[in-house]
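Only one protein chain is missing; all other protein chains are in place.
What follows is chain A.
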Amino acid sequence: MSQNGEESEEVHLPPVLKASVHDVRYFAALLRGVNFVNRATVTITKTGFVVVVEEARTLLATAYIFADIFDEYTYNSESPAAPQDSQNSEPEEEDNSAFEIPLNTLIECLNIFGTAGSSGSAAGAGAATGKYKKWKRGGDDSDQEGDDDDAHGRRSSNGTGGNKSIDHYFGNAADKGTGMRMTYAGSGFPLTLLIAEDAAGPTTTCEITTYEAEANLQLPFEPDRMVLKIILKSSWLRDALSELDPSCDKLTFIGNPPPAVINGKQRQQPRLANGTPMLRIQAAGTFGSTEMDYPNDRDVLETFECTRPVTFSYRFGHISRTLRALQSSTKTSLRIDDEGLLSLQFLMPSPKAKAEAAADAFIEFRCLPLDDELV
């Protein structure tokens, strides 16, 4: 009833977006993962929405939030003439609505009752093993399609596996979260949120101004130019990055092709025969430098593909932007192409109990290397 404001609009046109969820924590955690610059571009499509944030024309963070994390999700195209083909590989041609929004404000609004704080992700972190086997195994599709395939792949794997941790269920039921209903009437209208904790408590209505979307930085990652690909448990990377001193200014990833497998034994060796590491993370700052080597162990590096020796450096300030997303994710895919473009994808486990329906959302960071390090 507090929505009186846009009720009149709905008479003329159905709102472009209508979504509701009974617990905003997962949604808030996904947004928080890319919340390092206040202005975010939100693109709404039939299958969910994409939140893009960029910094310094170098770092691009994207959160893919699928429609099925919401209890209700309705998208009505703003331009009815547009083709309803969401499989188009060019995002510009997709049927979508895009706007810019102050992301921090959106998150603060979701957390207005102080109940959207921690997501159920902590519970998910421990229960990751063996669940997301299908994630990015293909890796050869172009990216836009890859995302779609992934969603389907995971859906089916979840369905057959049926091994969602029981923690998810209890974690969800134990503490009641904040429910939300979100509407977006269309270009020029604010994003309206209706937030309530329970029926007896207060209700909050937020109208967040939306701005016309500006073209974002495009950093396409061509799979056939990929020179390094690693899939590992997020905690392995998180522990490494959080170990580093914040005063570091440069972070270098060094990868070397693994030795040819003769028998299983070689895989256990942290270094190659000539002493070069398979994967090394090296950080340098004013006060010194840190080197961390990963062993080539299936338990650590689930996938390790490296076609030739690579060394690329990035600003530590940019890489550390990923920490928040990393913290709530279970699995990370790290890829680097021949020009040093870094792509980090973080799988964000969904806390939903109904495993069949929920596709796990993910957050992707792409970062350009420091120029002087081009090899």
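Keep this in mind: a contact is a pair of C-beta atoms (placed from the backbone, for glycine too) under 8 Å apart; a residue touches a chain by one contact, two chains touch by 3 or more; residues count from 1.
Everything below uses one rule, namely that contacts and distances are computed from a predicted model.
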{"item": "Name of the absent chain as recorded in UniProt (options \"DNA replication licensing factor MCM4\", \"Ribosome biogenesis protein ERB1\", \"Checkpoint protein\" or \"Postreplication repair E3 ubiquitin-protein ligase RAD18\")", "value": "\"Checkpoint protein\""}
{"item": "Chain not shown: contacting residue from A:V21, A:A61, A:C109 or A:L326", "value": "A:C109"}
{"item": "Touch list for chain A against the chain that is not drawn", "value": "2, 102, 105, 108-109, 111-114, 190, 200-209"}
